[in-house]
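So, chain A:
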Amino acid sequence: MSTSRTIRVEALTRVEGEGALNVRLSGDQIEAVELNIYEPPRFFEAFLRGRPLEDAPDITARICGICPVAYQMSSVHALERALGVEITPEIRQLRRLLYCGEWIESHALHMHLLHAPDFLGFASGIEMGQHFPEELKRGLKLKKIGNQLLEILGGRSVHPINVCVGGFYRPPKRDALLDLLPSLEWGIAAAADATRWVSEFDFPEFEADYDFVSLTHPDEYPFNEGDMLSSRTGVFPVAEYEKTIQEYQVPHSTALQAEKVATKSSCHFGPLARVNLNREKLQPIAKKLADECHFPTLCQNPFRAIVARGIELTHAFEEAAALVKAYRPVKSVRQSYELRAGEGAAATEAPRGTLFHRYHVDDEGKIVSALISAPTSQNQRQIEVDLESFLPGYLSLDNATIAHHCERLIRSYDPCISCATHFLRLTIERNDVS
Partner candidate 1 sequence: MSNKLRLGVFKFASCDGCQLSLLNAEDELLALAEKLEIAHFLEASSIIGAGPFDVSLVEGSISTEADLQRIKDVRRLSKTLITIGACATSGGIQALRNGASYEEFVRAVYPSPEFIHSLETATPISQHVPVDFELRGCPVNTKQLVQILVDHLHGRRIRVPNHSVCRDCKLSGTVCVTVARGLPCLGPVTQAGCGAICPEFTRGCYGCYGPAHQSNPSSLMAWLSGHQHPVEQLVPLLQNFNAAAPAFSNAAKELQEGARR
Partner candidate 2 sequence: MTTTPANDPPVSAWTTAPIVLRSTKAETPGVFTAEFEFKCEQDAARFASRPGQFNMLYCPGYGESAISLSRVCENSQRLVHTIRSVGDVTNRLARLKIGEIIGLRGPFGNGWPDFPDDLQHLIVVGGGIGLAPLRPVIEQFLASHMATRELTVLVGARSCEHLLFAGEYQSWRDSGATVIATVDRSAPEWKGEVGVVPALIDRLNIRDPAETQLFACGPEIMMSYSATAALDRDIPRDNIWFSMERHMNCAIGHCGRCQFGSHFICTSGPVFRYNDVQQLLTIHGL
């Protein structure tokens, strides 16, 4: 007997932004898996046109309140490339420090409030806290330290105000950073403990042969700089990003999806990809931690992304503490520049994956066009592909249980749907995609 049924997750929860999932089955055959992002489109690229280029970091930050720093970093780097601005080592370090703040905040949030409850069988972090109060409090404290770091550097944690093309409006106060140092040092150990805790969770047996993609840098764990690296096809320059990874529109979603141009195959972005591709560049304690938690050299179980997140959380605390110790204020951390027409692209590593921006600017400093590729959009196709291979093992279960499992898998990507919908492009030439 072959019946057709539809499994629906009407509203994905504990993800940032709003989306749904539709799975159409015909008997045991999966007809379609559709990740439906129904977030209303907000047309960022459209209204960036004609605006002063200085506005890009503040405006693109509003694409996502969870990873505004990522938007600020990708936009300023891309615009600096267009203008030919070289930033100083001091600026570069402060940008890494700012990014540490966002990773800490975002990773601690996702691990403790959004993802861990899945493994322990709770509906929310707050409910989990009734049974794991110490773990939740530790998580909240870790998160808070990330926010404090963001506040010192950026004025506030959501949509910081201190980032500009050319650097920062004002250098952070050294005293404020030094006051935070004990917390950062506490955070290294606490993050490692949190990672050990999540690494003991019961992970579903599911692996896939992913094409992991992230930035890579010869000396550092990737934040703002470097080339793109694909586990399948190797290194490619950021400037060739859209030639390598192409986006397209699907009728069931307001977010665009991405796939490798050459193979029309999906890619996996985010912490799992980064740890797999850049493990050697982790800070010492984080690296030891990865070994200690028996994190596989090539981890292909998406559910284990929570462990990768913990490793990166630890890394971010370590790196932040080191940067704070080394910080010596200089009078200005802002490079001046001359306006000129040009074009520039940059990719940086948002907590949940690579965020790519490209801008054209004119000689009056106005934005002519903008292209923004957000991590969630890029992972969206991958999530659907995963679900297609994950689901057959669960089809004997009732719809609600299947839906629950699907949601768990989706959540392991820490999708930020707000980002995804702002992933819009100016032109797309479908014919080029062959």
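Note that contacts are C-beta pairs under 8 Å (C-beta built on N, C-alpha and C of every residue); 3 or more make two chains touch, one makes a residue touch a chain; residues count from 1.
Candidate selection criterion: all candidates are chains of the complex that A comes from, given by their letters.
All of these numbers come straight from a predicted model, not from anything done at the bench.
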item: Complex partner of chain A (touching, any copy) among 1 or 2; value: 1
item: Contact set on chain A toward candidate 1 in their complex; value: 10-18, 38-47, 51-52, 55, 58-59, 62-66, 68, 109, 113-114, 117, 123-127, 129, 136-137, 140-141, 143-144, 147, 155-159, 161-162, 164, 169-170, 248-251, 254, 407, 416, 418, 424-428, 430
